[in-house]
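All protein chains but one are shown in place.
Letters A and B name the chains as they come in the text, with residue numbers starting at 1 for each one.
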Amino acid sequence: MKDQIEAYFDRLWPICRSITGNGLRESFSILSELIPFQLSEIPTNTNVLDWTIPEEWNIEEAFIIDPLGNRIVDVKENNLHIVNYSIPFEGIVEWDELVNHLHYKEDLPDAIPYVTSYYKRKWGFCLSYNQYKNLQKSGEYKVVIKSTLTQGSLTFGDILLKGNSQKEIMFSSYLCHPSMANNELSGPLTLAFLYRELSKRENLKYSYRFILAPETIGALAYLSENGEHLKENLLAGMVLTCCGDRAHLAIKKGREENTIANRLIIAALKNQFSTLRVDEFEPYGSDERQFCSPGFNLPVTTLYRSKYSEYKEYHTSLDNKEFICFEAMQENVTSLLKVIDDIENSQIYCRTNPYGEPNMGKRNLYEDLGVNANHSERLHLRMLLLNYCDGKHELDYLIDKFNLSKQIVEQEIEKLLSANLIKAC
Amino acid sequence: MKDQIEAYFDRLWPICRSITGNGLRESFSILSELIPFQLSEIPTNTNVLDWTIPEEWNIEEAFIIDPLGNRIVDVKENNLHIVNYSIPFEGIVEWDELVNHLHYKEDLPDAIPYVTSYYKRKWGFCLSYNQYKNLQKSGEYKVVIKSTLTQGSLTFGDILLKGNSQKEIMFSSYLCHPSMANNELSGPLTLAFLYRELSKRENLKYSYRFILAPETIGALAYLSENGEHLKENLLAGMVLTCCGDRAHLAIKKGREENTIANRLIIAALKNQFSTLRVDEFEPYGSDERQFCSPGFNLPVTTLYRSKYSEYKEYHTSLDNKEFICFEAMQENVTSLLKVIDDIENSQIYCRTNPYGEPNMGKRNLYEDLGVNANHSERLHLRMLLLNYCDGKHELDYLIDKFNLSKQIVEQEIEKLLSANLIKAC
Partner (left out) sequence: MKDQIEAYFDRLWPICRSITGNGLRESFSILSELIPFQLSEIPTNTNVLDWTIPEEWNIEEAFIIDPLGNRIVDVKENNLHIVNYSIPFEGIVEWDELVNHLHYKEDLPDAIPYVTSYYKRKWGFCLSYNQYKNLQKSGEYKVVIKSTLTQGSLTFGDILLKGNSQKEIMFSSYLCHPSMANNELSGPLTLAFLYRELSKRENLKYSYRFILAPETIGALAYLSENGEHLKENLLAGMVLTCCGDRAHLAIKKGREENTIANRLIIAALKNQFSTLRVDEFEPYGSDERQFCSPGFNLPVTTLYRSKYSEYKEYHTSLDNKEFICFEAMQENVTSLLKVIDDIENSQIYCRTNPYGEPNMGKRNLYEDLGVNANHSERLHLRMLLLNYCDGKHELDYLIDKFNLSKQIVEQEIEKLLSANLIKAC
């Protein structure tokens, strides 16, 4: 699978994405080969919660020609050379003016920084400090930015793999950064390949929702339309971000303490990685900031390897193919499939009819004559499960509390499910 | 009283009861001399929650004649000889076929086991292993089962001793086992004699509900009709089961932790038995399984001596008059009367109108001129009670928390009750 991930990476990498525009659409189009998103286009100027969908940005070409006639920064060489959402501009500018439009990082002299100006109308170029140092720094420079800002739309996609339960498990990532690897493509690629694998399964217990949207504004647009639905149906969610580097997988809890979501996801990951790093919730990072805003307060965790704040290559041209490894993304997929296994296998049940004991006899859940089996441990376990499957107790909690055998409990749950006495909820 | 209990025991013992039928009705008829149940007849095929009322079963005679012409198992000798709810059958069967219809317990060779088949149409006989061993085990046997399974009804009874409060204290037991002592007659007899004694009292604070129904299906039929009423009005309940043997009284908590019911009943029993055995809730046993099912989740405890799982005679002919003692049942009644005393005397009050302070003056609860008494301890206590009688604080809790004199608190409560400022709730 990792070669396939790499092939998709190589196709997505060169595209100049932004939070709107044709680069974004082209990226969705490629990913749709793996995950058939239902795409939404939200028009420019639509209000989404506190925000407004900006004009759509597209760029044809952008470069600077130095006084000697050399093209010194050209978006054709690296998408990061242009400040994302730069307004169109063509003209001759003196160095003293040009320098106000140049961005570089002295502390990381080989890196082209990633700079955006979605809501303030500006233009600018980004370059490495080493390149900057070697400029002539005088004379006239020709600037060409053939970009457009027009009434258009913002694109996001989602898809629901329907399971037996209306309760949903959500995976979400973001698409908007041009030519960045860990803090962009690791998430969508994990999401898309996870979908491809999961969609091969049949008879899922839960419904699985996959969301891909431009970070922040896209998530807000999504929640503006679907936030109430998620409040009603979301059992557990996970934002995928910066999960392509060589660090171990780590999880950040959702905002609300002691949710089923926090417990299930952490337990499922610990089954695979006994020394799993678990971070407390904090309202920084990626789209968990939106999902866990106080009004929605959804049970959404965040999965990453190196947090954005923990690697220097973040938001620069050094967050590239060398920085990541495709084994990590493959591990993400296989690991999340196991998390899904655990969620599918170890869940919250509730009685289909919680009033009184169900008639086990008519469902052949008693031995037809009760001399020996009537009061066996098995019958007790069955009665215990029928009593405590009330939507408030996860099975693993019951196993722990009553010191039960997981294997036997699972056999019993199967029987009760088959008998339609309990249901996943 | 124990001689009277024994006399009723002796009349009830020979009757061949089941979960429906004339044996059940005859038993209700005898008990109605002590406790004038309001009887309900629920017709065959009525749906009660997840269950259906079965056909009514009656039996005229049932026996086997061995190849030598001897009647070897005859329901006239012991009601347990016939599998309860056996379908009618008459004919000659070979030993090899007959043996499939015989039930015995090798591990308890003198005991006739108690076997039922309410929902599967079968016939069968039960006998001791010792009797079984001595059979010829070959040849032809004549089988006669003159039973009927007809459109009829299931009988249950309840009665409410109305007190001043609509809040109810419930005692429940079951009637359906033929010729068993601890796991049958100990409960109904305790219930009936408790009613007889309690009904002599006047001016009860709480209303007392007594329920007697066939176990499981009867309790379900009862809850199907009255479950919502109990959810609204039940303050505390107790299932009486296996309470006639020589062990000490014990109590099992209701499903919900920290209810007024659990606290009051346990405290009341501990006032009598300082080393009282208190078991955690578990969803096995008798009709607490129905009352404490997750949908009803009623505050119902369970009273027993030996739990069904703790004595080998359970569900056999050895659960008989020798196994029990009538002193135990008499103690049940006197002990429960004391529990009722404690519940009556130590209760939960709420203000009749909880907004603002009541006008004590117009009710002569102030000295008419306040020079001396205005700020006495008594007035303070009165005000404290008027403030904290909010339906959430039992009096004993307040006495403990504020280090009050129980005697004086009770005097004050009397005054506030007389003044109609608070009510039991």
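Everything below uses one rule, namely that a contact is a pair of C-beta atoms (placed from the backbone, for glycine too) under 8 Å apart; a residue touches a chain by one contact, two chains touch by 3 or more.
From a predicted model like this one, the values you see are computed outputs, not experimental measurements.
A.B. asks: Kindly state which of the options A:D50, A:E90 or A:E257 is in contact with the chain not pictured.
C.D. replies: That would be A:D50, which touches the missing chain.
A.B. asks: Kindly state which of the options A:L135, A:L223, A:I348 or A:I413 is in contact with the chain not pictured.
C.D. replies: A:L223
A.B. asks: Could you tell me which of B:L102, B:L384, B:L404 or B:L417 touches the chain that is not displayed?
C.D. replies: Among B:L102, B:L384, B:L404 or B:L417, only B:L384 touches the chain that is not shown.
A.B. asks: What residues on chain A make contact with the chain left out of this view?
C.D. replies: 49-52, 83, 103, 105, 113, 115-120, 122, 124, 216, 219-220, 223-224, 227, 255, 282-284, 289-290, 292-296, 308-309, 315
A.B. asks: Can you list, in ascending order, the chain B residues touching the missing chain?
C.D. replies: 350-351, 353-359, 361-362, 368-371, 374-375, 380, 383-384, 386-390
Please note the rule applied: only the chains that are shown with their structure count from here on.
A.B. asks: When the C-alpha atoms of chain A and chain B are each averaged to a single point, how far apart are the two points in Å?
C.D. replies: Comparing mean C-alpha positions, chain B is 56 Å from chain A.
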